[in-house]
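So that we are looking at the same thing, I have put the structure below in C-alpha cells.
Missing here: one protein chain of the complex. Every other protein chain is in place.
In order of appearance the chains are A, B, C, D and E, and numbering begins at 1 in each one.
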Amino acid sequence: MRKAATQARRSAITLAAFATTATVLLASTWLATHQQVEANEAATRAALLAQALPAGSFDNDLAANALPLPRSVAQQLVQRDAAKVYLARQHGQLSGVVLEAAAPNGYGGRIELLVGIARDGTVQGVRVVSHRETPGLGDYIDLAVSPWARQFAGKPADSRWAVKKDGGDTDYISGATISARAVSAAVARCSDYYRSAQARLLQGQP
Amino acid sequence: MSRHATHIAQPVTVSRVMLKVLAALLPGIAVSVYCFGPGVLVQLLLATLTALGAEAAVLRLRQRPVAPALADLSAVVTAWLLALSMPPLGAWWMIVVATLFAIVLGKQLYGGLGNNPFNPAMVGFAVMIVSFPAQMAAWGTPLAALDATAQLQWIFTHTLPAGSSVDAVSSATPLDVLKTGLLQGGQDVAQLLLQPRFGQWGNAGGEWVALAWALGGLWLWQQKLIPWRTPLAMLAGVLAVSLPLWLWQPAHYASPLFHLLNGATLLAAGFIVTDPISGSTTPLGRLIFGFMVGVLVVVIRVFGGFPDAVAFAVLIMNMAVPFIDQTTQPRVFGRKGGRHA
Amino acid sequence: MSQLYDFHGGIHPPQHKDAATGRPIQQLPLPPQLYIALAQSVGNPARPTVSVGQPVLKGQQLAEPDGRLSAAVHAPTSGTITAIGPHPFAHPSGLPVATITLAPDGLDSWQPRSPLAWQDASPAQLRSHLQDMGVVGLGGAVFPTHLKLGASPLATLVVNGAECEPFISCDDMLMRERAAGIVDGIRIAAHALQAGQVLIGIEDNKPQAIAAMQAACAGTPYRVVSIPTKYPSGGAKQLIRLLTGIEVPHGTRATDLGVQCLNVGTLYAMARAVLHGEPLLSRVVTVTGAVAYAANYEVAIGTPLAWLLQQAGMADAQTEVIMGGPMMGITLPDLHAGLPKAGNCLIAKSAALFPPRPPEQACIRCGDCASVCPAQLQPMDLFWFAKSRNFGKAQERHLFDCIECGACSYVCPSQIPLVDYYRFAKSEIWAAERDKKNASLARQRHEFRQFRIERDKSEKAARLAARAAEQAAKLASQAATPAAASTAPAASGMDDAKKAAIAAALARAAAQKEAKPLSEQHTSGLDDAKQAAIQAAMARAAARKAASDAAKAADAANPDSPPATTPAQTGMDDAKRAAIEAAMARAAARKAAADAAKAADAANPDSPPAAAPTQTGMDDAKRAAVEAAMARAAARKAASDAAKAADAANPDSPPATTPTQTGMDDAKRAAVEAAMARAAARKAAAQAQKDASE
Amino acid sequence: MDLGHYLLILVSTVLVNNVVLVRMLGLCPFMGVSRKLEAAIGMGAATTFVLTLGAGSSHLVNQLLIAADLTFLRTLSFIVIIAAIVQFTEMVIHKTSPVLYQVLGIYLPLITTNCAVLGIPLLNAQQNHSLAESLVFGFGSAVGFSLILILFGALRERLEGADIPAPFQGTAIALVTAALMSLAFMGFGGLTR
Amino acid sequence: MSTPPTVWQDIARKGLWQQNPGLVQLLGLCPVLAISNNVVNALALGLATTLVTALSSATVSSVRHWVPHDIRNPVFIMIIASLVTCVDLAMNAWLHELYLVLGIFIPLITTNCIVMARAEAFASRQPVREAAWDGAMMGLGLTGVLVALGALRELLGKGTLLAGADKLFGPAGHHLSLQLAGPDYQFLLMLLPPGAFLGLALLIAGKNALDARARQRQAAAANPATLANTGTTP
Partner (left out) sequence: MNTLLLALLVMVALALLLGAVLGYASVRFKVDADPLVDKIDDILPQTQCGQCGHPGCRPYAQAIASGEEDINKCPPGGEDGIHKLAELLGVDFKPFDAGAAQPKPKAVALIDEATCIGCTLCIQACPVDAILGSAKQMHTIIASECTGCELCLPPCPVDCIRMIPHGTDLTNWKWRYPTIPIKAVKP
C-alpha cells in the first residue's frame, strides 16, 4: 500500500501541474475574448428581440428590462408558470413590449414565440423561437425557412386573428393549416392580454 | 443432374408463393379502383415497372443473372404493396422515387431477396412521408367524381381539367382529419365523425377496401402462406391500446373499430407484418413482433406526429427482429427450456 | 392401446411402397464376386484375418473388429479370397476403401456354427457373441448392436418397425414373412436388457406387417403399436417420443433415460446369430424405382450393386441409384461397390419419380422448414449460418441436434437443399475440431520443447556457475593465505565466490521450479508405463504378423505354385528380411517392455524424484520408436542387399521392386503402428496430466 | 416535479431524441462496438454507468462553476471528471472481469471520447436541468444508446450472412442500416408534445 | 514506381485516404454526420477540428515523456479540452454567427474520437513535428469527408451548394453560393439524420469501389495474364 500512496501522490502532482498550465492558458484566452463574446451575445439577443420589434423603435437594453408575468397570465400565454415581458423604451418612454408566448397546439407540439407589440397595440413582429412542426411542411412559420411570419408586422390590434380558411386575416399554406392556426391563436392571446394590461404595462408593471 | 442429400421435394417455388400473394391483393385492388378510380391502376403499373427496372439495373451492375431474380416476383409484391400505401392520385414521380428507394435501398443494397432486414415497401413509404409530407398527405376523396382522363392528367401533369375540384385529389385521409380536428380542439370524436369524410364506419368507402384486404389475408392464411400469429398479434396490439383509451375517454380517442378500418391496419395485418423476410421467425417472436407493431401503430397515430404509422411501426419492429429472434429461440427437441442468446 | 405422444413437425411425402411389396422376399443366385468392405460399422474398419488366395468357408471370419465400435466381417459364402485392397465403396465420397474380394466357389459350404445358449449366457457372453457375429444395426446407422445391449435393467425396449421413408419396404416384408424370427430376436434382446416392456412401433400404412407381428407376439407381453404414418416417425428419437413420451436430447444415450431402440431387421439378425450361430451374412434389400422387377431381395453382404440392380432389371447401367430412401439416402458414386450392411434399399432414379430439383432460390424465411422440423430447430437460421460459414453460430443454434431427416429440404419453397448445407457445416466443424486438437497437441509439444531447451540451458548455466564458484573459492583461499596480501582482491574473490554460489543456487532453484509442474504428475508416469507396455505388446503383435506375412509370402512364392511371377529368391529374401525384422522388433519390444517396467518402478509414489518417470516415460516411448525405425532400416537394408544378391545370382529375374515395396509397406505399417501407439501414449499422458491438474 | 415529468424526459431521451439516431452523438462506439451482440451489451452497460455518473457529477461541478463565474472551465472540468470516471471503471473491470474487459477491448478507454459522454452533460448545462433531471437525462440517453447499440448489434450479426454488394460490405452497409434505423425512429417524432 | 514515399508523404497519404478518419477508421463520426447538412458548416467545423488535432498532437507529443501511464488519458484529454475551449472562445468572439450554428459541436471536438485517437496512437509515440503533421493530415482528411458529405447532402437535399458562405467568408461569400435546382426543390431525407448516414454510406462505398478498382488495376499490371479472366466488378 505504500507504493499505492506514492503513486497516487505522483499522479496527483503531475495532473495538477498540467491542470495549472491548462487553466492559465484558458484563463488568458478567456480574458482576451470575453468582452468580445459578451458583446456578441448581447447583439444576438438584441437581434432576436429586434425581430419582434423594429430596430430604432427602442433604445434600451431589452434583456435588462424584463419583468416576470403574473402566474395566471403566464398560464394563459405560455401554458407554463413563468414567462417574461420585455419592456422597450424610447427616450425613457415605454414604446412597446415583447411578450414570451407559446402555442401549445402546433402539429408537432409547442411552438415558442416572441411577440412584439407597439405601444398602441399594433403587433410589430412575431418570431418563432422554437418549434417541432414537420420539416418541409409546417416549418414555414420559422423565419429561417420562409418569410411567412413577417405578415404579422403592423397588424392592428383588432385584426381577425385567424387563418383565412377560418375567416381570419392570416395567410397559411394549404396542407399545413394547423401550424398557422396555432401561431395565429397565440398572437391573438398576446394582443388580448396587451389590451387588457396596457395601462399597467405603461407604468412598468405586468 | 444435381445430387442433393434430400432427393425429393414439394413442387413449390418462391414465384408461386409471390403469385398467390399478388392474387390475394386483387379483391382489395378491385375495391380500391371502384372507390378511387383508375389512378390506382396507374400507380400499380408505374410501381411495377420501376421495381423491375431497378432490380434489373442493380443485378446488371453486380453481374448477376437478372431473369431468375425478376421471375421470383418479389419485387412486384413490394411494388404493389407500396403503390397501395401511397396516395392513389399522387404525382407520377412520387411512386417512382418511392419504388426506387424501396428496391434499391430497402432490398438490393442488402443483397436482394431474403437478405433485407427492413420491409422494402415500408422503407419506400417512410422515405416519402418524411421527405414529402405535404404531397403524401393529399389523398383523393373516395368515390369522387373524377374520370379516368382527369386522373391521368393529374398524376402526370399536376393539372386538372377545368371545373374539377382540387378537393377530389387532395383531401386528407380520415385519420388525418380526425387528428387535425382533435388538435384544433373544440370538437370531440363523435362530432368529428359526423363529417361526410367518415362515412358509416369511420372511412367512407375505405372500410370496404380494408375489408377486402382482410379477405385476401384470410385466403393467404387458408393457403398456409402466412402464419396466424403475426397478424392476430398485431390486431391484438391495436386493440390493446385503442380499447382502453376509448373506454377511458371516448370523446378524445377513436374507437378500436375506427383504428381497424382506417389507414393501412388491415392491409398491414394481412400483407405487411406477414412479410416473412423482415419479420420474426420464431413462434414467440412472431407474437411479440406483431403485437408491438399493433401497439406502435396506435401509439404513434394517437400521440405521435404521423397520422398513419404502419410504416414506422413496422420499420421500428424490423429493427428489433434479429434481437427478438435470438432471444426467443424455441426449445429444441429433448432440451430443457428455450432461449439462448 | 397405449397413449401416443406426437412429435413436432413431420411431413407426408408420397409413399411409393407398393411397387416392391407385391411379391415375397426374393432369393438370388450368388454373384460372381463379392466385395466385402472392411468398414461395416460406425467405428474403425475391421482388420483382415485372412490373406489373398486363402480359401474360406461360409460364415468364416474375414476380419476382426478393431476397437469397440468396429464390427467383424464374415464370408457370406464359401470361396477364395482373391484380393484385399482398395475398392469402390457405397459412400458419398466415392473414395475407395479397403475391401476383401471373395470369389464364391458355388458350394456355399458352411463352417461349423455355434449357437449360443442365450438363456444361460451372461450378458457379457451374449455381447461378445454378437460382436463376433458382426451384428450391427440395420436401421441405417450400423451401430454395433452388442454395445446397445449394455445397460440393464431397462424400462422400455422400443422396436423400430416404422419404416417411415418412402420406397423402402424391407422391414415391412421382413415383418410380414419372418415375424417369428423377429420376435425371437426381441426375446433375446429383452432378456439381455431385462426390459420392463417392449413396444413395437409400426406405421399404420403397413397393416399386413402389423397383423403378422401381432400374431407372432400373441402370448407374449410385447405390444405392437400402430403409429400414424408421418415421416420421420422411424427416427429413433421420434419413435421413442411417440411411444413413450421420452425425449432423448442430443448427446445423451437413450439408455440413460431407460429406453433402447432396435430395428426389426437387427433383431432378426440377432436371432439368427444367437439361435443358429449364423453371422450377419445377408440382408433384405428393397430394389425399386426404375427397375423391371421391383421387389425385396435377400442378398449377401458384398454383392456388387450393379449386379444386383441388373438382376432386378435395371435397364441402363448409367442410371443414378440412391442407396437408402429418397429422404436420407445417398446417391451412389460407383455401382461396383459391394452391398454394405447398411444398404436397406436401392432406388434407380427415373425422371418421373425424381424430377430435377428447381434451382435454389434465396431463403424467404417463410418458416415452413421450422414447422416441419422434428428436432424443433430453426432450419433457416442453421442454413443462414452454414451458408455464410458462420459455424460457431450454427453450433450455438444446435446444428448437431439436426438428424438430417430432410423434412425441411422437402418443404422448402425456395428449393434449398438444406441438409447439404448442414452436412457441409458439420464436416467443416469436425475438421476444425481436428485441427484444433492437433494444434493443442502441437502447442504442448512445442512448450515441452521450449521447457526442455530452457532446462538444458539453465542446467548448463548452473554447472558453469558451480565451476566458477569452485574456481573462485580456490582463488580466494589462495589469496587469503598470505596475510599481507591486500584485502581488496580477497574481498572481491570472496564476493565472486559468493556471487557464483548464489547464482548457482538461483539457477538450481529456477530449474527446480520449472521442473515442478511436470514432476507433479505421478499418474502420467504410471500411464506412460502402461502405454509403453501396450506399445510393446503391439510391437510384438506387429512382429508376429510380419513373420506370418513373410511366411505366407514364402508360401505364395513356392516354386510349385502355378504362375510364379515373383522369383523364388526374392520370396526367400522376403522371408528372411521379415524374420530379421520380426526378431529386431521383438527385441525392441522386449526392451521397451523392460523400460516400461523400469518406468513403472520409477513412477512408484515412494520413489524419490518424481520428475524422472515422466521424462523417462516420454523418452522411453520415443526410444522404442527409434529402435523400431532402426530395426526397420536394418531390415530394409538386409532386404535390398538380399535382392541385390538375388539379382546378381539370377540375372534373368525381373527387377525385385515389388517385394521390396511390400517390405517397405510392412515396415511402414509397423512404423505407423508404433507411431500410433506413441500418439496414444502421448494423449493418455496429456489426459492424465490434465486430470491430475484438475 | 411529478413523476410524469421524469417519465417524459425518459421517453424523450430514449425514443424521441435518441442520442445516436437523432442527436447524433456517440456514433463512433455505435459503429465500432456493434459487430457482436455480446460486445454491444457490454458497451451499453459500461456507457450507462459512466454516463449516468458523469451527468450527475458534472451537474455538481457546473453549479460550482456558475457560482464562481468560471463557465469557461466547463468543458475542461467536465471532461476531466469523465475521463477519471472512465479510467477508474476501466481499471476496475480489467481487474475484476477480464472477460468483459476483453469484450470491450480498446473501446473502454474510448468511452471518454464518446461524444455522448461529454455532450449529455453539456446539454444538461445548456438546458439548466436540476440534479434529478440531469440524472434522468443522462440515464435515459444512455439507455437509448444501449438500446440502439444492442438492436444494431443483433442486426449486424444477421447481416454477416447477407449477400451484400462488394462496395457496401462492412461499414457501408452498417451505415445504410443505421440510416434506416434513424428513418424508423423518425416515427417517434412528436411523441412527447 | 518512382522513389519511395517520404515519411511525410506517407503520413499525408494515410490521413487523407488510406486511414481516413471518416471513411476508414470511422472516428469522429458525430460531427461528420451532425454538421454536414451544408458545405459551409462542414468546412468550418472541419477546419476547427483540424486546428485542434494538429495542436493537440504536437502538444501531446512534446509532453509525452513526462506523463505517467496511469494518468495518460486525463492529461491528454486536459490538453485537448483546453485547446478546444480556446478555439471555442475564439470562434465565439470572432465568428459568432457560425458559432451559433455549430453549437454544441465545438466543445464536442474535445470528445471527437479522432483527436484522442491520434493523441493515443500516434502523438504519444512520435516526435513533435511528425505528430503535428499527422494531426493536421488526419484533421484535413476528416474535413474532406465533412465537406464531401456536406456537398452531397446540400445538393441532394436543397439543390444548393455553399449556401450561407458569407458566414464563413464574410459578405464576399455571397457570390460563392450556388443554386443548382429550382427553388421549390427539396428532398428532406438527405437533410435529416437518415440522410447523413446514407450519405456517408455512399461515400464509403464509393471509396471501396475506387480502392477495389485500383487494386485490380495493380494486380493486372503485376500479372497481365489474369487480366483476361477478371471481369470488372461493381
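As a working rule, a contact is a pair of C-beta atoms (placed from the backbone, for glycine too) under 8 Å apart; a residue touches a chain by one contact, two chains touch by 3 or more.
Predicted model only: the values in this text are computed from it and were never measured.
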Report task. Using the touch definition up top, pick the residue from A:F18, A:Y86, A:Y107 or A:Y172 that touches the left-out chain. Result -> A:F18
Query raised in the report: Among D:L21, D:I41, D:A55 or D:I81, which residue is in touch with the absent chain?
Result: D:I81
Report summary line: Where A:A27, A:A63, A:V129 or A:A153 are the choices, the one touching the absent chain is A:A27
Report summary line: Sole touch to the unshown chain from D:L10, D:A39, D:A55 or D:A178: residue D:A39
Report task. Would you write out the residues of chain A that touch the absent chain, in ascending order? Result -> 3-5, 7-16, 18-20, 22-24, 26-28, 30-31
Report summary line: For chain D, residues touching the missing partner are 32-33, 35-36, 39, 61, 64-65, 68-70, 73, 76-77, 80-81, 84, 87-88, 91-92, 94-95, 98-99, 101-102, 105, 107, 166, 170-171
**Report entry** Chain not shown, touching residues in chain E
**Finding:** 68-71, 74, 78, 212-213, 215-216, 229-231, 233-234
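Note that only the chains that are shown with their structure count from here on.
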Report summary line: Per the touch definition, the chains contacting both chain A and chain B are D, E
Report summary line: Min distance from chain CA centroid to global CA centroid: chain D
Query raised in the report: Where are there more C-beta contacts: B-E or B-D?
Result: B-D
**Report entry** Longest centre-to-centre distance from chain D, chain (CA-based)
**Finding:** C
Report task. Could you please state the distance in Å, as a whole number, between where the Cα atoms of chain B are centred and where those of chain C are centred? Result -> 57
Requested in this report: Take the average of all CA coordinates in chain A, do the same for chain D, and state the distance between these two points in whole angstrom.
Outcome: 31
Requested in this report: Please set out, as single numbers or ranges, the residues of chain D touching at least two other chains.
Outcome: 72-73, 76, 80, 157-158, 162, 165, 168, 173, 176, 180, 183, 186, 189-190, 193
Query raised in the report: Residues of chain E touching 2+ other chains?
Result: 70-71, 74, 78, 81-82, 85, 89, 186, 188-189, 192, 194, 198, 233-234
Query - Pairwise chain contacts, counting only pairs that touch as defined - result: A-B, A-D, A-E, B-C, B-D, B-E, C-D, D-E
**Report entry** Parts of chain A lying in touch with chain E, wherever the complex brings them together
**Finding:** 7, 10-11, 14-15, 18-19, 22-23, 25-26, 29-30, 33-34, 36-37, 40, 43-44, 135-136
**Report entry** In the complex with chain C, residue positions of chain B that touch it
**Finding:** 1-14, 16-17, 68, 72, 74, 112-115, 225, 227, 276-277, 279, 281-282, 325, 329-335, 340
Query raised in the report: For chain B, which residues are in contact with chain E within the complex?
Result: 61-63, 105, 127, 130-132
